[in-house]
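Quick notes on the structure that follows.
Missing here: one protein chain of the complex. Every other protein chain is in place.
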Amino acid sequence: MRHLLNPLDFSVEETNELLTLASDIEHNLKKYAHVCDGKKLATLFYEPSTRTRLSFESAMLSLGGSVLGFSSANSSSAAKGESVADTIRMISCYADIAAMRHPKEGSALVASMHSQIPVINAGDGGHQHPTQTLTDLMTIRSLKGRLDNLTIGLCGDLKFGRTVHSLINAMVRYPNVRFVLISPDELKVPEYIREDVLRAKGIEFKEVSNLDAAIPELDILYMTRVQKERFFNEEDYIRLKDSYILDKAKMDLAKEDMYVLHPLPRVNEISTEVDDDPRAAYFRQAQYGVYVRMALIMTLLEVEKPC
Amino acid sequence: MRHLLNPLDFSVEETNELLTLASDIEHNLKKYAHVCDGKKLATLFYEPSTRTRLSFESAMLSLGGSVLGFSSANSSSAAKGESVADTIRMISCYADIAAMRHPKEGSALVASMHSQIPVINAGDGGHQHPTQTLTDLMTIRSLKGRLDNLTIGLCGDLKFGRTVHSLINAMVRYPNVRFVLISPDELKVPEYIREDVLRAKGIEFKEVSNLDAAIPELDILYMTRVQKERFFNEEDYIRLKDSYILDKAKMDLAKEDMYVLHPLPRVNEISTEVDDDPRAAYFRQAQYGVYVRMALIMTLLEVEKPC
Partner (left out) sequence: MRHLLNPLDFSVEETNELLTLASDIEHNLKKYAHVCDGKKLATLFYEPSTRTRLSFESAMLSLGGSVLGFSSANSSSAAKGESVADTIRMISCYADIAAMRHPKEGSALVASMHSQIPVINAGDGGHQHPTQTLTDLMTIRSLKGRLDNLTIGLCGDLKFGRTVHSLINAMVRYPNVRFVLISPDELKVPEYIREDVLRAKGIEFKEVSNLDAAIPELDILYMTRVQKERFFNEEDYIRLKDSYILDKAKMDLAKEDMYVLHPLPRVNEISTEVDDDPRAAYFRQAQYGVYVRMALIMTLLEVEKPC
């Protein structure tokens, strides 16, 4: 039995296989409408995350399966002091597969150790959120037709942004990927990403603070939120935040086939005037997230691919 | 693609068609058990409303579809500052149709402008609640066999009662409908209903304060709650509230074929001793609400009527 706890749990080959399945699902949705008939997904959300939870639920329902679970800790047994280990053992009696979101790092790992059913980490604190990474990979592959030979700009909070770190870790496995890391000094990628991942593997990258200057060379621009709380003082925040808001003027500087991704929800870091630009891919990304979760559920449940 | 935002979005002809479909559903429920197989309804309830939410969910499940969503804002992305526009774009990737309840007027309209799927307004603040109005219409038509030639009593809080205003607006479209507006002076219908709707269209109506005196001539008595908070002082409330409690004694004054409706939940404005009276139709109304929502979902999804 297999779980998905970290974005790198799947090898490059396995990831490619998963993305190919997701892509077939996208183009032949009806074919998959009953492959999980009678199967049950448990969504165990110890902290609310509507987007992720509903994406999983939509995925399971589109496969013909059904869903049960909870959407916040206060409506769960956790309130009675039950351990994650005991909860997943109980859930193993109720469902065939579980997607778990928990504020504490390592919770999904603990769950997987006591589970009788496959566990998908749907986010454990600031730690890992592997289905977001798979979603990002599928979006890039679908829009650009490849995962190699790309210049990827990552913009905003690169210090605390979990999705950014996971995406870097996932993309360095493909040949000839360059990174342009765009952030204020205060929010640069952590040392271990710069040294242990990028430098150690000889990956080409640069760190810049000016989005306008960086945007023309990008194939992908991955935007993230710059949170006020991350700054030491209000003045720094006010001074910096506008440079990292993507608008029409900035989009005019970009290539015609550069796509904009964002893990969502956005607050104001992408102006709504960009939404109608055909290169704005962040809502399509949500759709790819459903397909990739469908493929993942099928893979972990070892469901036969229909012919 | 079509949405339902306001009770008058459907013409009289379209409304009649919808009610006819709802009535066929009522009498041939099994025939419709699979017409929405594989379709998903998203219930987006930014404020709790068990009755409305479960009515929608029951409707979709009875059509063979499935349901996902959230039942209060604190378990939604709204807590992270996401706009309704962005949420509905995400939900468009997850579901085939959405029912949305939101405390802010106009929210459903905003959602519909950015949605890729039909949006049903399940209540936006004190503004509109069109499926309640459709439910009321179906109840009246089913019980009385017609929507014209009726004397309709509306009793209680006619000033703030959203359902009352919508019902008046909907019923004035049918020939020879008379209204008896029964309320304390403090809670009479607003000026725009009296002048712009009733007087402007030459509709026969009277405003009275005595339920006992008014009840004998009614074909339909639509009760609503008189909320304490609406009164300037406690004495007025205590003085008035009892006159607007429907009990057995008052029912004895009514016609044998007068039906009592109430949007529910009731608190004490209808005595439980009335519940067993065959003219008490407020629980049947809840049942009609499911059928009419089934018909609405089918209509907006453009699902073929089964033969």
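For reference, chains read A and B in written order, and residue numbers begin at 1 within each chain.
As a convention for this text, a residue touches a chain if its C-beta (ideal position, glycine included) is under 8 Å from a C-beta of that chain, and two chains touch if they have at least 3 such contacts.
Computed from a prediction, not measured in an experiment: that's the story for all the values here.
For the chain left out of this panel, the touching residue among A:Leu54, A:Ile91 or A:Ile120 is A:Ile91. For the options A:His3, A:Lys40 or A:Arg101, the residue in contact with the chain missing from this view is A:Lys40. Taking the whole complex into account, chain B touches the unshown chain at residues 33, 48-51, 54-55, 57-58, 61-62, 66-67, 71-72, 264-267, 272, 283, 286-287, 289-290. Hidden from this view is one chain, which touches chain A at 38, 40, 42, 66, 68-70, 74-77, 79-82, 85-87, 89-95.
Basically, only the chains that are shown with their structure count from here on.
Simply put, chain A must spin 120° to overlay its Cα atoms on chain B, rounded in steps of 5.
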